[in-house]
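Removed: one protein chain of the complex. Kept in place: all other protein chains.
Each chain gets a letter, A and B, in the order it is written, and its residues are counted from 1.
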Amino acid sequence: MTDTLIVIQAASGELGKSDLSAVGFGLELASAAGGQLDLLLLGPGAEAQAGPAAALGARQVFTMGGAELETYTAEVFAGATAFFLEGRSYRCVGAATNSASREYFPRLAAVLDAPMASDVLEVESVDPDRAVFTRAVFVGNLLATVELEAPRVLVTCRASEFEPPPSSEAAPIEAVDAPGGLAHPGKAFVGIEAATSDRPDLKEADIIVSVGRGTRGPEEGIPLCERLADVLDAALGATRAVVDAGWMANEFQIGQTGKIVAPEVYIAIGLSGSIQHLAGMRNSRTIVAINKDPEAPIFEVADFGLVADLFDAVPELTAALEKRSG
Amino acid sequence: MSPLIAAVVTREILWNVPSWARALMYLLFLAALAVCVLGIVRKVRAWRKGRESGVSVSAAKALGRLWRDAILQARIWRSGAAGLSHALVFWGFVVLFIGTCIVALEDYGGWLLGREHLFFTGNFYLGVSFALEVFGIFFLVGLVLALARRKAGGGFRPLNRRIDIALLWLFLVIGLSGFVTEGLRIAAAGGGMEEHPYERWSFVGWGLAVCLRGVEPALLELCHLAVWLLHMVLSMSFIALIPYCKLRHIFFAPLNIALREDRKAGRYEGVSLEEVEETGRYGVATKADFTRRQLLSFDACTECARCQTVCPATTTGKPLSPMKVVLDIAGAEASADSLHGEEISPDVLWACTSCGACVEECPVYIDQLGAIVDLRRHLVAEGEIRGSAQGALRSVGAAGNPWGMPREERASWSEGLDVPTIEEEPSPEVLFWIGCAGSYDRRSRKVTEAMVRILKAAGVRFAILGKSECCTGDPARRMGDEFTYTELAGTNIETLSAASFERILTTCPHCFNAIANEYPDLGGDYEVVHHSEFIEELISTGRLELDEVAPIRGTLHDPCYLARQNDVVEAPRSALRSAGLEVVEPEQSGKEGFCCGAGGGRMWMEEDTGERINSERWRQLQETEPETVAVGCPFCMTMMTDARDSVDSPVEVKDIAELVAERLPASPS
Partner (left out) sequence: MKLLVTLKRTPQRDARIRIAEGGDSLDLDNIQFEVNPFDELAVEEALRIRETLGEAEVVVVTVGGEESQQQLVSAMAMGADRAVRIDGGGTLDSLQIARALAAVAAREEPDLVLSGKLAVDDECGQVPAMLAGLLGWPQANQASSIELSADGASVTVVCEVDAGLETLRLDLPALVTADLRLNEPRYASLPGIMKAKKKPVEVLAIEELCDPGATRSRVTGFRALQEKPPGAILGSVDELAEVLVEKKLI
């Protein structure tokens, strides 16, 4: 009981970036426990992904497909994983945090009667009867140490906190047949509508580039900020002044009478930081401000400030970040 | 008909009116009276379904009010042509009515006492006749003026133009037919004009008679009877109509004026939490939830539209018109399940800035704002307060300020400024109440800091509460959340009562209003001054000296909660003049000022219908061509600054305290 299993949702034929990180996380778990890592690929893309997955340092790769696993549902995935675990012993069963593992992992935990740690940032230690992790609580304002006392634990990880593993020798691949009757008779998948916007949603974005009156509108500064947002894969936000001027639509307004956001990074460009605006973003983890007026109140809440003309600074920053990210 | 009238200076009452017509008159009169009384009784019954109001008014006070606001029409005069036209019609009507009474008294009195004449003779007759002519003309001129105003249109939007105009015509025809009847009588009665030269005193009738000279007396008599009938029938229909249209104000307006409650518009009627607990009712859902006095007041509405003309919401295209709210309530069936609906919608109710302009303007003292707040309370009771307004209420309750800023940062502004807290300065002359904006809003903090400089320069012993200060509850109360208000006010009263100080000083008129006018109802009695008053006092008592400078041209935007609700009009102006401002008044200023748009909880709601109120106000202020716009309220500051920035104007927006602080003599150090 020192081995680790990482479960990967193989919806398509290609391993996702977060899946790679999850494997990295799995390797950390396995080494902390002094055991080996196995991977379980679930879903229609399992076979196609098995090859690349086998070259990530795992001991073995299992795949499970079939009609019932064609579309993901929490009931089927929890059932399939539970079935797979029957007769196999793992110290840790893990996955990357995503909308699927957020629901099927706890369901699985209930079925298996195993304690679970969600969305961990760090692996502290994995002993035979105790596993210790670090995770964020209170909107990421604090870190908590969580101890799970059980011979088998479930754990999901925040993918961005773990490195994808270097490639290594190919591991053996084994196809496991899915049992019948996994699907819950009371649940039907009706359909999925793919997200249309090419930018992340304001409320969920990790990074927000927010523009103020200082940008002087869609003909001048706003495109510069959009470029920066593109490079950062950030959402765009705006002050009411920008919305009132008709430069951006209502839905972009952040603040007291707009949206209330708390991203990891909030980049405020050419906005003064009125209390009405602060009311909507002051809980952001890190606030960066670019403003040419050193007296602008936004600097009082900013973690990092740059007193500069945005028309110079924003393109420069975009270029610098582009260069760094290669 | 004996033609010996000339012997006595008088006239024959009901001359040329055959007995069938007299009978008809009495019949119609009785019918009209019955219809009228029925209408009134119905109204009174409807009022009685309301809650008991309690407070009573002394007779002397009631009479005083009637004299001022009914007889002298004091409030009506304010509105120019409309005021003139109403006063003319009113006085005309009153005197004509008295005239009719005199005639009736003479007639029936004589009949009862078996005498031919009582008192309606000689000089009295002539005097009365003359007065009736004069006031009859007033009446007609007033009506013509009113009709002309409606023709011209303008900002006047009465609820039902057709009925409104029909009523004016009804009066006009009654008035004109009265004069024509008189003219025909003078021309034809008792041997004609030559026999009664004294009828010249009835100069209008006389003039008409002159024009009719030479016409066949029989024809005159026939015409007289016809016109008299018209006059009589219309007058009777008027009596019958009174309770069924806006004319009802003839009865109810004086009643409301006499009986109204004496309450500042900024001091809201409290709610007994025990009562809410008992009945489960809070705010107004149905007509019966209003007090009787309120129900009476809505029926007093004259549909004059003065309130909506001054309402910042109506004038900038919001769905709210205070007049319409009043009339919708008055017009609703007493049995209706709910007043709320399409007409009185949440959008209508939330549009109010609680500026009180309507209340100040209403000639018959209807409290539209009070009604709106009562209706809002129902929305709150139903949980129908969403979005940013709900967010502000939650923050106020949880964090003690509407922006949800941390409590522990409330006094952060004072760091490094050497500002004593009440613990450090236990018995100060003034307790400086900072307010939420003054504590957290970085723009308003500058005002707070300026005030601190002024206090120090004047050597005032002052202190702040520091972190134990919290929101006065004003936003909650204006939005209709008495629960949160009572809790916050209770906490503050506890804090304040534990401290010792002479007066409370505040830079926020909303805090001022709440503490000065509303806290006493909860047992917190304090003397409160607004900083403009205090600065003015420091200057006039020589405690504060300011540098002389060349005056700059500026204007003052009066905060509603200072000028209108609390009558502080002169102090800010005089403080500004001392600070070197040449104060140019905008058209709407002082107690008649136009709201900035932030009151009544609007500060926490988006304004996406119609014109922005702050932009409209900014436009008005710009007509004075100021270099500086002075404000005396943190909300006005935000609103005026935002309006200025949206048009990219170079005009400065500064608080009175900042303008004064700029003139402090440079300290010797």
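Please note the rule applied: a residue touches a chain if its C-beta (ideal position, glycine included) is under 8 Å from a C-beta of that chain, and two chains touch if they have at least 3 such contacts.
Because the structure is a prediction, the values reported are computed rather than measured.
Engineer: For the chain omitted from this view, which of the shown chains does it touch?
Structural biologist: Across all of the complex, the chain we cannot see touches A, B.
Engineer: Of the residues A:Ala46, A:Leu182 or A:Leu232, which one touches the chain left out of the display?
Structural biologist: Looking across A:Ala46, A:Leu182 or A:Leu232, the contact with the absent chain belongs to A:Leu232.
Engineer: On chain B, what residues meet the omitted chain?
Structural biologist: 271, 273, 276-277, 280-282, 380-387, 390, 393-395, 398-399, 404-406, 408, 481-483
Engineer: In terms of residues, what is the contact footprint of the unshown chain on chain A?
Structural biologist: 73-75, 78, 98-100, 102-111, 113, 115-119, 132, 134-150, 184-196, 203, 207, 232, 264-265, 283, 286, 288, 294, 299-308, 312-313, 316-317, 320-321, 324
Going forward, only the chains that are shown with their structure count from here on.
Engineer: What's the distance between the Cα centroids of chain A and chain B, rounded to whole Å?
Structural biologist: Chain centroid spacing, chain A to chain B, equals 59 Å.
Engineer: Residues of chain B touching chain A in their complex?
Structural biologist: So the residues of chain B touching chain A come out as 387-388, 391-392, 403-405, 437, 440-443, 604-606, 608, 638, 642, 645-646.
Engineer: So in the complex, the part of chain A that touches chain B is made up of which residues?
Structural biologist: Touch list, chain A to chain B: 213, 241, 244-245, 250, 256-258, 260, 273-276, 278-279, 282, 297, 300.
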